[in-house]
Each structure stands twice: as structure tokens, then as C-alpha cells.
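A quick write-up on the structure given underneath.
One protein chain omitted, others in place.
What follows is subunit A.
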Amino acid sequence: MAYPLQLGLQDATSPVMQELIHIHDHTLMIALLVSTMVFYTILTTVTTKLTNKNMLDSEGIQTIWTIAPGLILILIAMPSLRVLYMMDEVNNPHLTVKTIGHQWYWSYEYTDYKNLEFDSYMIPTQDLIPGQFRLLETDHRMVVPTDSPVRMLITAHDVIHSWAVPTLGVKMDAIPGRLNQTTFVVSHPAVFYGQCSEICGANHSFMPISVEAIPLIHFEDSSTSMLAKI
């Protein structure tokens, strides 16, 4: 989850996010190296005492500074396309969870077997127990098993919302009348947080997403007890 003074991406808890962090670091490093080189070059060019009033030919360097950026772009594109296609791979999900965005809460539906549906409202700041996270906790969490491909079908009831969980590398718009699909696999049990990512009215900042991943062997018990409770 997010922490104070955070500069980078949240730690990955799904294989896709792990890859995304990897290419992000790779691309950012290239960008930093290029920027540093350009800055240094400009600095030296501007501060030099040398002058030359004759026109010189420079075909050599022009060739180099055309080919080299081309190679750099290929170096960026290759891992990027690899991950892009990896994200699009067909995987047969073990579970389908639907989430519907409302003003201003999310509701979750698990209908593969029985009809389990529940709403997930943010816990107001004044009702938080010490140790809970402000603006992130919800009364009911979406529970998923670990190491299982989960299909998320995301839609909305009223206006456009967006379902995002950064640590899983998931963000998908929730559009009324449309069912958007995304899949993820959770690597280890934990609780993950996200926030609505499309402006949707007064309480847009106060409809968080909270996903609890539990080992697969416990998942059935959890769903059964949830069904009994709700």
C-alpha cells in the first residue's frame, strides 16, 4: 500500500505488476541517462572558451546521433511489447468477481455458484480503530484466493468510476452499461488497497477498494461464512 513520502511504485503482489515495475525501472534509467548526457553536453557547450568560425562538416556525428537513439528506442520497445502481450494472454480463470461502482461505494458479486453480493463502504475517519488506514479501510473487503487467476468484471451503476489496485497492477474503468474485464493473480496473502480512479462526484475520494487475499484452502470457508453473514 502507499506510504508517506513515497516516490516510486508500490511493491508488486502479482506477476504482471512485477514485470511492469521492471520495465518502468528500465525505461526510467534510460531516460535519466539520456537526460544527464544532454544536460552535461549543453553545459559544456555553453561554458566553453573555444570558438571556431569555420563551418565544419559533421556527417559522422550526425549518423551516430541518429542511429543511437533508434537503438535506444528499440531497447525500450522490446520489453514493453513483451509485457503488453503478456498482459493480454489467455488464462482460464478459476473465479469470476464482478464489481459495480456506485456513488459512492463499490459492490461485489460472486455468482459462480451461489449469489453472494455485498456493498463495500469506506469506514469514516472517526470510526477507525487505531492501526487502521485513513480513507482506505472498508467495512467489507473483496476476498480472493492466492495463486489463482481471478477474472474481474467491472461496471458501474450510475456514473463512470474506475477500479484500481496499484499493487496488483490493475486499473479498469467502470462504465455504466459496459462490462470491462481484467485478470490478475495474487502472489501472497495480504490486504491490498486502492481508490476510485475516475472523478465521480462529491465523494469520489471516499470510495476505496480493499482486497483481501487468502490461501486457496481457506477461500471456500471464507465465502461460505460471508454468504451466511450477508
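Annotations for the structure displayed:
The rule is simple: a residue touches a chain if its C-beta (ideal position, glycine included) is under 8 Å from a C-beta of that chain, and two chains touch if they have at least 3 such contacts; residues count from 1.
The rule is simple: contacts and distances are computed from a predicted model.
The complex appears with one chain absent; UniProt names that chain "Cytochrome c oxidase subunit" among the candidates "Guanine nucleotide binding protein (G protein), beta 5a", "Proteasome subunit alpha type", "Cytochrome c oxidase subunit" or "Myotubularin phosphatase domain-containing protein".
Between the chain not shown and the residues A:95, A:128, A:190 or A:226, the one that touches is A:95. When the whole complex is considered, the residue among A:120, A:138, A:155 or A:210 that touches the unshown chain is A:155.
Among the residues A:27, A:80, A:103 or A:180, only A:180 touches the chain that is left out of the figure.
Of the residues in subunit A, those that touch the hidden partner chain are 90-96, 98, 100, 109, 111-112, 115, 117, 151, 153, 155, 157, 172, 177-182.
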